[in-house]
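Worksheet: one structure, shown below.
A single protein chain has been omitted from the complex, and every remaining protein chain is retained in its original position.
Chains here go by letter, A, B and C, matching the order in which they are written, and residues are numbered from 1 within each.
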Amino acid sequence: MINVGVIGYGYWGPNLVRNLFEVSETNVVAVSDMRQDRLEQVKSRYPSVEVSTDFRHLLNNPKIDAIAIATPVHTHYDLALQALQRGKHVMVEKPMTSTSEQAIHLIDEATRRNLTLLVDHTFVYTGAVRKIKTIADSGVLGDILYYDSTRINLGLFQRDVDVIWDLAVHDLAIMDYILPSAPTAVAATGINHVFGGTENLAYITMFFDENVIAHVNVNWLSPVKVRRTLVGGSKQMIVYDDMEPSEKVKVYDKGITVNGSADSLYKALVGYRSGDMFAPQLDVSEALKVEIQHFAECIRTGAEPITGGQAGLRVVRILESASLSMKQRGKLVHLAPSAHALNRGAA
Amino acid sequence: MINVGVIGYGYWGPNLVRNLFEVSETNVVAVSDMRQDRLEQVKSRYPSVEVSTDFRHLLNNPKIDAIAIATPVHTHYDLALQALQRGKHVMVEKPMTSTSEQAIHLIDEATRRNLTLLVDHTFVYTGAVRKIKTIADSGVLGDILYYDSTRINLGLFQRDVDVIWDLAVHDLAIMDYILPSAPTAVAATGINHVFGGTENLAYITMFFDENVIAHVNVNWLSPVKVRRTLVGGSKQMIVYDDMEPSEKVKVYDKGITVNGSADSLYKALVGYRSGDMFAPQLDVSEALKVEIQHFAECIRTGAEPITGGQAGLRVVRILESASLSMKQRGKLVHLAPSAHALNRGAA
Amino acid sequence: MINVGVIGYGYWGPNLVRNLFEVSETNVVAVSDMRQDRLEQVKSRYPSVEVSTDFRHLLNNPKIDAIAIATPVHTHYDLALQALQRGKHVMVEKPMTSTSEQAIHLIDEATRRNLTLLVDHTFVYTGAVRKIKTIADSGVLGDILYYDSTRINLGLFQRDVDVIWDLAVHDLAIMDYILPSAPTAVAATGINHVFGGTENLAYITMFFDENVIAHVNVNWLSPVKVRRTLVGGSKQMIVYDDMEPSEKVKVYDKGITVNGSADSLYKALVGYRSGDMFAPQLDVSEALKVEIQHFAECIRTGAEPITGGQAGLRVVRILESASLSMKQRGKLVHLAPSAHALNRGAA
Partner (left out) sequence: MINVGVIGYGYWGPNLVRNLFEVSETNVVAVSDMRQDRLEQVKSRYPSVEVSTDFRHLLNNPKIDAIAIATPVHTHYDLALQALQRGKHVMVEKPMTSTSEQAIHLIDEATRRNLTLLVDHTFVYTGAVRKIKTIADSGVLGDILYYDSTRINLGLFQRDVDVIWDLAVHDLAIMDYILPSAPTAVAATGINHVFGGTENLAYITMFFDENVIAHVNVNWLSPVKVRRTLVGGSKQMIVYDDMEPSEKVKVYDKGITVNGSADSLYKALVGYRSGDMFAPQLDVSEALKVEIQHFAECIRTGAEPITGGQAGLRVVRILESASLSMKQRGKLVHLAPSAHALNRGAA
């Protein structure tokens, strides 16, 4: 049994606690939050759980094997670092940290101490995304040509992070899991409509070495909720619509066939295919439960989590570069190729 | 009665001819196309129409008052110029020309000769877009904050123009009609997946002086067809979905209310509104018919068409800048402010 | 504070308990269920609640003011009767009873003892149905002409009740709430595909005195889930689609205008109207919570609940007649007019 302490009982914390109880290998020993009323809610629902307004009580509790962190982004690094330094395994909310430097420190710390470090890229553990991964890895899509995602709704305007760090982080985490390589350059644009606020609407283009392009459209000011991702392959293409009640993933036998030859610019012939569509049945297990089972398994076996520190770092690196590019109205920002090689090699 | 000669009887020509016959003020006298089999089709359907493989027969025909041009983009300038020089009114397919310089020449020529020059921005004449224009002009949307359009499908890969000139031109024409000002800078990204081809997928961000942003997502390689535009206002927002069979335009009483004050960066308060939705009934007249009636009226009265040369020029200018930016992976391209002032002043 | 005992902790019981705790005027004192494992789940979540495998412990508990019954239909009558006889207010799952005779007995018992008897027609308390009721009562629909509902999905085949008692009960409860009068005759058809089972697919037509018709299509064997109701009025019409994530209720300014005259069979002129559509914002409060607040208020004030015994009886009467008609392949079954008058008079 892995005893877990949960820091932060705001929006996401209750889901963590509930699922940590439901997974047979994990148990919640203590919860900390700075707000007394949140702790009272913990007490009334889970009388056996210790509560505290001071997270250090959890870090110093020798019964606790792992810490789950569900606090604002700017606190992730400090909390995770202290937890690792006290020998606790760590599951940290996305985005992993505020900077890639911080992410690298956490990875180093976890590696040195042989501790499991998992970043909570929840969507990666949904039935839909796992099915897309299986399909993409099977090769039926052919070469992946593009990745295009839209994630818009009337959302909470946040002051500490912009819409990229709040919404695009989901797309980047999914993309990092599905695509065989990582982007090498980023160009982002966006706008802030509120005085003193952060960008509430943004567009990110990512370039890859392999003639692949990715794009993410995120918006806190949309009257309608859209969650749609296209994965275009040379043989088949996927449409992933998370707003669909059941047929979230559709695989289309559509595309083009290029018969080109190098000696002439005008000899390329494009043939069009338009075939059947297929919507596979999806596992409807709660993603967070699957993720916590994976966390427990990694702690037990020492395996690197699917969404470990390296995945967290790769996503933070793109977030950083996108925000930087956005400040300069789309100026191209290169992602260091060495870092890229390092990251993927470790995955 | 306005006698019209139609140059080009490919994909769009038959729609032009049919509607020119249906509008009571216009009549088709002659059609030219370089392909004999296309002309035979004209003859079998409209025995009274003269046909020719040489467009000059139309230009030299004194009975013809106006020329409608439905040929590939690179021929628009030459054909339109010759038609104007022979004193014919001109209706030219979109995009107006291949360069903004050409567009300016045509405007000058038409102005000097007091001839009507209309660019066939067909969508502007649909019931949906005209209704959006009425709503936007009424002020109920408040300040317009953003314009976001997606126009994707499995489309024909073209060799002479990229996806921006083929698909985004529609969005730019609609945007030019609806928004009260024009963009001042453009950043575009895209990719070409076919050796020797043009970009088949592109993303265009446009910046405006008034803290407004616009974005267009176009793609010839999508397994699903999407035609959706969001117009975000400070009071209400519009979703225009052209794939909806009847409720194409939806007006949402949703948004945020900002109560900000300048003395503190952190005093802005954001309130959320989520109210009713309203889908107005739309005029279902065929857009091209409405447009040809407008063309006839402008010829009769001498009025500047809604989609006259200036509108055509503004769109070409953005297309040019977007293609230029795309070649440099999103490098910001400024649209000359003087030209902008000139354009809008003339509108 | 109203102390409630809950009998039955299967599918619906947990929702009852949770909401009874959330409503400030109600409190759960005890829960009974015949299955020990269900009671353990109660204990782990709500340590303060007494549990028992014998419902009589609840009925005999003097601290308990009201009993909520969430058990199979055939037990409703006995449990509700005993509860009323012990002076407890009763909230009973739908359908109220297995026969209309039983329903009448319960109404009489509650009336005699001045106890509140509420039937859990949950949908009546949703924001969508309450909004439809407001719209219908406002008169904007004109005369109601028809009511047409489809409620189909891949559902659990039940042995004790047929699909009418399981699914159509929802539609009948909503219809009873919205329409100004009750049906006077029923014709139903259906089929049972499983040997030894009950009808798993059924169609019910209901006739009204006022040239109104209603129809309900229910099916446990549909590959897709549909929840759609049309309320056709002479002036406006409503489409209520419960599968829509947010725009569940749409009001259409569409219909026909009849200009008829009695002297000629052929003089009636039908004009068509096709106007705007309007989707009002809906209250998203959990229906069961609203319902329990209403239950508490009725107990406090002695008012008849919106879905009181009379509403429950009217629905059971139609269910009975529909099942009877279905056994005879659509034979018309009349609903006693006196009973009808009685029911509506009491509402």
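Couple of notes before you dig in:
Please note the rule applied: a contact is a pair of C-beta atoms (placed from the backbone, for glycine too) under 8 Å apart; a residue touches a chain by one contact, two chains touch by 3 or more.
On a predicted model such as this, the values are computed, not experimentally measured, just so you know.
The chain we do not see here touches A, B, C in the full complex.
Of the candidate positions C:G232, C:P280 or C:G308, contact with the hidden chain is made by C:G232.
Annotation: of C:G8, C:P95 or C:G255, C:G255 touches the absent chain (contact as defined above).
One chain of the complex is left out; on subunit A, the residues touching it are 247, 253, 274-281. Along subunit C, the points of touch with the absent chain fall at residues 145-146, 148, 150, 152, 154, 157, 159, 185, 187, 189-191, 193-197, 201, 203, 205, 207, 211-213, 215, 217, 219, 221-224, 230, 232, 237, 239, 252, 254-256, 258, 260, 262, 264-268, 270, 272, 274, 277, 329-332. Panel shows subunit B; residues 45, 47, 225, 243, 245-246 of it touch the chain omitted from the view.
Going forward, only the chains that are shown with their structure count from here on.
Within subunit C, contacts with two or more other chains are made by no residue at all.
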